[in-house]
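Note that one protein chain is taken out, while the other chains of the complex remain in position.
Which chain is which? They are A and B, in the order written, and residues in each are numbered from 1.
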Amino acid sequence: MAKNIKLKIDGVDVQVEDGKTVLDAARAINVHIPTLCYHEDLCVAGNCRVCVVEVTGAKALVASCAMPATDGMDVLTNSLKVRAARKNIIELLLSEHNADCTMCYKNKKCELQDLASEYKTSGEQLFIDLVPLKDYTIDNFSPSIIKDDSKCIRCQRCVRTCEELQHVSALGVAYKGDKMKISTFFENPMYDVVCTNCGQCINRCPTGSLIERNYVDEVWDAIYDEKKHVVVQTAPATRVALGEDLGFEAGHVVTGKMVSALKRVGFDSVLDTDFSADLTIMEEGTELLTRLKKALVDKDPTVKLPMATSCSPGWIKFIEHTFPEYLDNLSTCKSPQQMFGALAKTYYAKKRDIDPADIVSVSIMPCTAKKFEADRPEMRSSGYKDVDYVLTTRELARMIKQAGLDFLSLPEENYDSIMGESTGAAVIFGATGGVMEAALRTAYEIVTGREVPFENLNITPVRGMDGVKEVTVKIEGTLPDWNFLEGAELKTVTAHGLTNAKYVMERVKSGEADYHFIEIMACPGGCIGGGGQPIPTNMEIRKKRTEAIYMEDTGKPIRKSHENPEVVAIYKEFLGEPLSHKSHELLHTHYKARQRY
Amino acid sequence: MPEVQELVKSLADKYGRKRENLLHILQGIVEQERYLSDVALTEVARELDMSAAQVYGTATFYTFLDTEPRGKYVIRICRTISCDMKGKNQIIQAIEDTLKIKLGETTQNKKFTLLETNCMGWCHEGPAMLINDQVYTNLSVDKAMDIVTDYVKNK
Partner (left out) sequence: MTKNKLKRIDLIFHEDCECRQVLEKTFSRSNDEIINDILESGLKGRGGAGFPTGLKWKFTAEQPADERFVICNADEGEPGTFKDREILFKVPSKVFSGMAVCAKVIGAKKGYIYLRGEYRFLLPELQKALGAFHRDIKDLIDFEIIIQMGSGAYICGEESALFESMEGKRGEPRNKPPYPTISGFKDKPTVINNVETLVYAFMICKHGPLSFKELGTSDSRGSKVFSVSGDTPIAGIYELELGMSLEHFVEEFGDGDTKAVQVGGAAGFCVPRKKLKETIIGFEGVPTGGSMKVFNSSRSMYNVLHNYLEFFEEESCGQCTPCRVGCQQLLKGIEAVKKGEKKAIYLDQLLKLSETMKLASKCGLGQSVANSFSSIVDNFREEMIY
């Protein structure tokens, strides 16, 4: 058992486990110490210094986030010395920072602004404004992320995110002294480097230095344009997080209110990405079984196994850069967003008798990489840009506020039809392990004619926040067509966060692991922790969103993708069968290698 | 520019391909090339299998690991207080006039770059300067011009 440490904070006795910091100890008794560079998801940096406290007997102040609690410590978090230093530090940060708050996208959502409002008492700047002396640049070439150096406070949260969580390190720290800055390789635009557009840096940026490129005005313009028919799709993870930006606690499911809000905002048709998630399962599940058959029965040496999921565009860009030799292992399925987009301007247009040229297709996503994905040249199989605008959950919250809607009191409404129907299997796409679980629910049933042998269809081993989850499913009692799989053990692995993805791929590469099926989501926790979700994020919030997702699943009357009536209908009326010529044309694609360094 | 790539590879062979070998390799490139081009740094990232942004970030931390093109001879004049008191400004002026470049610039023929640097550890014999690794101390305007002229003519 860990040894307990006894110390005093502001005169109050506290006990914490050995290894905890002074900050942890203070939080344990609800003493608030301000922090900026500290983030629960990341290693300790100790560089912003706003968390300094006084330890009796020590000459200098110490950074509470980095200082281990020790026995007998006597800590003052709000002494004269501490306050004076903290005030100066905040003033210093402000002097280097473009504090034009009313012009800032993060106005009222900025940790530096919060601190300034707590500590600023006089109306004037204490120190000299350094901003005009610097040649700060704004990088807005990327369709996903805007990096504005003039707002940067050098806390390095983004750098640690990119390195520790994502193992990408597109962002690093460059130069030293007054020139020190957060930079890509040779200060190239984010668009031109190994950035996966995952947006995790945005979720952790305390200021407005890293933000999503927003398309709110473009979408309003489309809505106001009488000639345009604006359809909107909403990704699974948005419904369990949107509420956080609009007055609900984390973990609240707001599907009905979100639909209602979208209708009031003025979208002509409010549809669900969950529909195309179910479709993805049909295509991807069949693809997996086909690959297995080719490998096991036909002994076809060109078949690539393991097969990896392809719904996470951050993961796609990562593999293009980092493991291009495994691109053929990716499922050829487009992501649900892009399947939806391709169908909106074909199937939907036809059914509703609308000229696809007049359709504006908008998606609400928990994700910034989806913006990049929608811009890809591969994503125009309808003959148009399949998805015109991608808004993050955060941007939707903004639109709802702009529309003057009182979200809390909105009634709950249902999605429109067609392409608005979904199952529990589709909803869980939003959490790590969800695609795996949904695929297994369908594939197992195709092969055996029976439901997956897990209580209540809940394949719990693939769920949860472990970074890498290996699960083997034994296939027994196969239908005659699938005899070759009798007794086979389907080896799967589920990983989230690109650091874990890299680990899995390296095991595959070295031959240590012989998986059949790999699910990878670029973001920690899966899409519920996506780079477009409400800020802040941490493990607790991600867990609550995940719980909400599974609640939504359990509450659905249909919980298996192949039973979605609209999916059944689209195969009958339009696509034929999974992996048909038509689905290949619209729903599948290939990616290409990019520069690794 | 396959030459640089070969250089990087041979340095990686010599020093190793771990993170702790990074500075050796960067120093080795600078010794040959006088600066670190994006091609060179990309190659370093490839050889060490690390992020290019981190390679760049590490390089730019160090004053002697330039990422801008530099001349064959990099002249660094000490600008810290003792050398300043002993007249480093006149020395800079004299070299600027001799080479027809300003501080921070490189001659057209890519032979010389003129820079300032922080205390070089020759305060008792200031003003001092480095030309690449070579130290020159107790400079006077004439002495500095002679030294530089000698480089112009004979190297």
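Keep this in mind: a contact is a pair of C-beta atoms (placed from the backbone, for glycine too) under 8 Å apart; a residue touches a chain by one contact, two chains touch by 3 or more.
All values derive from a computational prediction rather than experimental measurement.
Within the complete assembly, A:52 is the residue of A:33, A:52, A:145 or A:222 that touches the hidden chain. Screening A:9, A:26 or A:173 for touch with the missing chain picks out A:173.
For the chain missing from the display, the contacting residue among A:84, A:138 or A:569 is A:84, taking the whole complex into account.
One of A:28, A:66, A:327 or A:535 touches the chain omitted from the figure, and that residue is A:66.
For subunit A, the residues in touch with the chain missing from this view are 44-50, 52, 60-61, 63, 66-68, 81, 84-85, 88-89, 92-93, 95-96, 126-128, 130, 133, 153-154, 156, 173, 175-180. For subunit B, the residues in touch with the chain missing from this view are 18-24, 26-27, 30, 57-58, 61-65, 79-82, 84-85, 117-126, 130, 133-135.
FYI, only the chains that are shown with their structure count from here on.
Subunit B has its Cα centroid 44 Å from the Cα centroid of subunit A. Every residue of subunit A that touches subunit B in the complex is listed here, in rising order: 163, 168-176, 183-186, 193-194, 596-597.
Contact residues of subunit B toward subunit A in the complex are 38, 41-42, 45-46, 50-57, 60-61, 67.
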